[in-house]
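Note sheet for the following structure.
Only a part of the assembly is drawn; its chains keep their places, and the rest are absent.
The letters A and B name the chains in turn, as written, and every chain counts its residues from 1.
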Amino acid sequence: MTTTKELADRLDRLEARARKAEDWTDIANLQAAYGYYVDKGLWDKAADLFAKDGTLEIAGRGVYVGQDRVRAYLHQLPEYKDGVIFNHMQLQPVIHVDSEAGTAKGRWRTLMMVGFLEKEGRWGEATYENGYVRENGRWRIASLHGIINFYCEYDEGWHRGGVPLLRSTHGIEPDRPQSFEYEAHPKAVIAPFHYDEV
Amino acid sequence: MTTTKELADRLDRLEARARKAEDWTDIANLQAAYGYYVDKGLWDKAADLFAKDGTLEIAGRGVYVGQDRVRAYLHQLPEYKDGVIFNHMQLQPVIHVDSEAGTAKGRWRTLMMVGFLEKEGRWGEATYENGYVRENGRWRIASLHGIINFYCEYDEGWHRGGVPLLRSTHGIEPDRPQSFEYEAHPKAVIAPFHYDEV
């Protein structure tokens, strides 16, 4: 006959399994939500998705440390208004969760459509290697690291070269130098992987 | 020693957790399946994914109420055949499930590629704010609401303006007026969010 001890042990293992799948979906929701806020310049909403000591590093502009600094960085990005397209679609997650530790890693990519009416139209694509942490019972972004694969002029396409990385941050200086040195297309770049096995 | 009562209580909580993750994946499948049918003009297949009293509202053309009316709306869209591209990629879900109630909300986006050989080629992108309901044990679309962010001519790009919303529905009139007033790019538009927190 099955003992209550055996059942309790099975429950322990099953809880871990169920939590891992739930964590995967929660983190997928979180990163997708970030993208919708970025699209529309909702910078405070986007910053709120970071952990208190979360970091942000995008396009070789250095590392911003802590939610307040991430917020400052985001606020120097373009304002969303008539004539602006600033789409950052969040796609193709590979998420590995350590449910017990309350931490996770995720590889994502963004396909970017950037436009300012009669001024500029660009395609872009980047890889993210992000960290996540469970904070007060909710998953938050512990580290967002975006590595640009290419930006190109819509009118030219990626086969006529790329737009060099724009490193200006309007006077909001990073807290640490960038962690990964690279140039985007036409230079080859492979964002580091957080996993060796899947 | 653990009692069977304690174990039963743990099982109750765990069942809710496991069901929520399963519901998330079922709804992700459902919306993705809708997209594959739309791509290829498989309108009856697409309509079958709606709840019996499901609603559809796209591009400010008003609300169609009930699966039969959704079906009628879908059938007036372009036929898929040689020379046609009608891709509606379903991307970036943020899904919140109330498993016990058998209801859910999901924010998605679609990247659209529309083309008619030698006639028209367009990019488009829209946000969905959808509702879902469990009906006879299967998740179905309770409400599909697509808000166009932009359409543009492939030959022009989004930085030279957008194609205005086309409101013609070939005589298939909506049952209710549109629920959200807006214009697409170059006007700024932010689709309402079903969530305040993630």
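By our rule, a residue touches a chain if its C-beta (ideal position, glycine included) is under 8 Å from a C-beta of that chain, and two chains touch if they have at least 3 such contacts.
Computed from a predicted model, the values in this text were never measured in an experiment.
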Assembly copy number, counted for this structure file with 2 shown: 3
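What we mean here is this: only the chains that are shown with their structure count from here on.
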Residues of subunit B touching subunit A in the complex: 1-4, 7, 10-11, 14, 17-18, 20-22, 24-25, 91-96, 107, 109, 111, 125, 127, 149-150, 157-161, 185-188, 190, 193, 195, 198
Sites on subunit A touched by subunit B in the complex: 4-5, 7-8, 11, 14-15, 18-19, 21-22, 24-25, 28-30, 32-33, 35-36, 39-40, 42, 49, 80-85, 87, 89-91, 111, 113, 115-121, 138, 154-155
